[in-house]
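Have a look at the structure below before the remarks.
Only one protein chain is missing from this complex, and each of the others stays in its spot.
Take a look at subunit A:
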Amino acid sequence: MHMHKYEKIWLIFGGITLIVFLSVIGVSAFAMGHHPPSDMTTIDPEKVKETAPFDDPGLKKIGDNEYEAVMVAQAFMFGEPLEVPKGATVHFKVTSADVVHGFSIPGTNVNMMVTPGHINTITHTFDEAGEFLIICNEYCGVGHQAMSGRIEVN
């Protein structure tokens, strides 16, 4: 198909921009490992509380200033507040005992979906002291706006 000269220039410009965007995303994902949370582990959503590790939720030390935070999201709570030392790396491991929930910590890049039947994981290093809020950012019912948790970083 014949095209106008300016149209060609514009499309080449657009095509190059597209390639640049996709390269940035690809390098960031595959070379630097910045993937969105994509855990493939499944769980019976009706037996969450009998299934390890969710039968014993909470913070567990797994290394030098490294912790695993096992949490069950359910209408309308996230469980007990967590206390972690400053500089700690926390691996969050979360599943839902009922409907779809969100899991986000405002002020950080921690943000993921918690769907029943699946376990989702995300890691964050708390470099600053302070109190952080965990909120549910996916509608989960009438008490959704009250669904939150706390993390104390000292």
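Descriptive notes on the structure:
By our rule, contacts are C-beta pairs under 8 Å (C-beta built on N, C-alpha and C of every residue); 3 or more make two chains touch, one makes a residue touch a chain; residues count from 1.
The working rule: contacts and distances are computed from a predicted model.
The chain that is not shown carries the UniProt protein name "Cytochrome C", picked from "ABC transporter permease", "Cytochrome C", "Sec-dependent nitrous-oxide reductase" or "Glycine cleavage system H protein".
Residues 1-4, 6-7, 10-11, 14-15, 17-18, 21-22, 25-26, 28-30, 34-46, 75, 98-100, 102, 104-107, 109, 111-113, 115-121, 131, 133, 135-146, 148 of subunit A touch the missing chain (whole complex, contact as defined above).
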